[in-house]
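Let me begin by handing over the structure; questions about it come next.
Note that one protein chain is taken out, while the other chains of the complex remain in position.
So, chain A:
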Amino acid sequence: MGSLRDVLSPFTAWKHVIETPVTIRNPIGREAADGYRGFHQNDIEKCIGCGSCEVICQNAAIDMVPVSDPVDGDSGLRPKIDYGRCCWCALCVDVCMTGSLTMSNEYTWVDTDPDAFRFIPGVDPKPWDDLEKGYRREGGRVLTGAERVEMGELAPEARIDNFDEIVAGYTREQAMIEADRCVECGLCVATCPAHMDIPDYIAAIREGDYDLGLQILYETNPFSEVCGRVCTHKCETACAARHEGDPIAIRWLKRHIVDNVSEDRRLEIVGTPQTLPTRRKVAIVGAGPAGLTAAYDLARQGHAVTVYEAQDKPGGMMRFGIPEYRLPYAALDRDIAVIAAQGVKIETGVRIGHEITMDRLRAENDAVVLSIGLHIGRSTRIPGTEGGGVETAIDLLRRITAGEEVPVPKQVLVIGGGNVAMDIARSMARLQKVKHGAVGVTVTALEDFAHFLADREEIEESLEEGVEIIDARGPQEVVRFKSGNRKGEVKGLRSWAVTSIFDDKGRFAPQYDQGDERLHPAEMVVEAIGQAADVSILGEDLTEALDWNRGRLAVDVAGRTSEPWLWAAGDAVHGPDVITAVADGHRVAASVGAMLMAMGEVAR
């Protein structure tokens, strides 16, 4: 039985008929507050498809979907948002690595098709695409650090009279801070020639699990200690973090892992081949990064691998081309020790084509891999280059590494603007400092500073060490004394100013200002303009039998030459780069391994 109140109360609602309503009669079309978090906008040109928005979304409202082909530094994916799940929290906007993702203040949208509420902002056109009001992250990224942890280095005055390693390596704390900046987008993986699993080994650093980190490194790179120091780190050019700050120091983090695992432990983790010997034999010519990587892979597959190296020690350009202040020989030796532990036989001081012919290698092995590098230094061949006092950088660097005596005059001039030019300039500067107490090295390059081929760090460090670098100079003649006690000796380099080096199509077309002529005084000129492979080891018959591609050995995608028993890899095929050579070594090893396995199947 209800009370009188229960009977009358519905009628009390009638009083609201005459009151001003407090709700919105028609919410559609009413503009939200300026900073309201409404439907997303995405600047499709700025977005790199890193997927940080997808990862951070707590409601799984974001899926990364393909909208274009991937390129370096851009996955080609873009976020597709499901507004049935989106809670409009804007974490995706806050974490966005490029600032491309924003939210308009448009929040109302009526549609009878439920699928319409899942769309790709910036790709699927929407009326709010150009709205300026809405939610934008203020300032730069705050969820992930923008600045790289600085690497400790020897000061110029402390390093100029020795070949001690310059870079100190990260401490545990520094590495943690740097690793924390990584959002694990994986854009770097595609850019790394060896496709190293960078996000996972950085995650291992965060976990403090260096054994795991090392294991991950060795899945793709048996030269991780080397690459942790001298890799060209193309990965860092694709890093999402570079868009609003510094890229993650991927190279230094890789080194940090190896620095924290002892040599013995490294051998334990990597282990030795867990397979029965196949009785198949492979000869590899050249103990550089490509050859030794192929050797590592093939040995772990159970094949008997012998690497032949012309120099007295293995390592190729890593040892004889890169100065010790950048890559200590001990670090290289540790990487090579792991490879040798797989049963790889390395025969040094054996020059193929002299002590052993290619024919013999072919006869005694099931497969042969050529990884001969680029060990011939090119010369400009300008007048005066023939005769004493003119050297090639490659030869000088090799002699310095081998401990041979090299001329160290007070004034040296280097021709070239690449990393090899900087390597020899800095090496000579050290030797001069020890011998004469002062640095007297000048580098002249055809390129202007904007087009220098050397890494920026190399140029900066060279300048710090007192090397003089003069850009945009075209070498014309090595001038020699014409009379007196020093007749015939080098007096210097005559050069003209380069007014432009490339034409409007970006092709080499140097233009000189002959009126701007200079004589750069020097007692020795070092040419560091380019390198070539010594293909004479092949002999005339094999050279004739092989297919060539504009001066380089023609190989298929697997690295196989036109001769079915011969593969080629490394700098001689794809140009100079350690990590590219490592990738190449894996590629030919896979191809050689497949062929040897097929031979085994046939034999059964």
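As a working rule, a residue touches a chain if its C-beta (ideal position, glycine included) is under 8 Å from a C-beta of that chain, and two chains touch if they have at least 3 such contacts; residues count from 1.
The definition used in the following text is that contacts and distances are computed from a predicted model.
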Chain left out of the displayed complex - its UniProt protein name, from "Succinate dehydrogenase/fumarate reductase iron-sulfur subunit", "Rubrerythrin diiron-binding domain-containing protein", "Urease accessory protein UreD" or "Electron transfer flavoprotein subunit alpha/FixB family protein": "Rubrerythrin diiron-binding domain-containing protein"
Of A:Ile166, A:Ile202, A:Ala340 or A:Leu374, the residue in touch with the unshown chain: A:Leu374
Omitted-chain contact residue, chosen from A:Glu460, A:Asp503 or A:Asp556: A:Asp503
Residue among A:Gly140, A:Pro156, A:Gly349 or A:Gly575 touching the omitted chain: A:Gly575
Given A:Thr237, A:Thr357 or A:Thr543, the one touching the chain that is not displayed: A:Thr543
Hidden partner interface residues of chain A, rising order: 317, 321, 374, 378-379, 381, 394, 416-421, 446, 453, 503, 507-510, 528-533, 535, 540, 543-544, 546, 548, 550-553, 571, 575-576
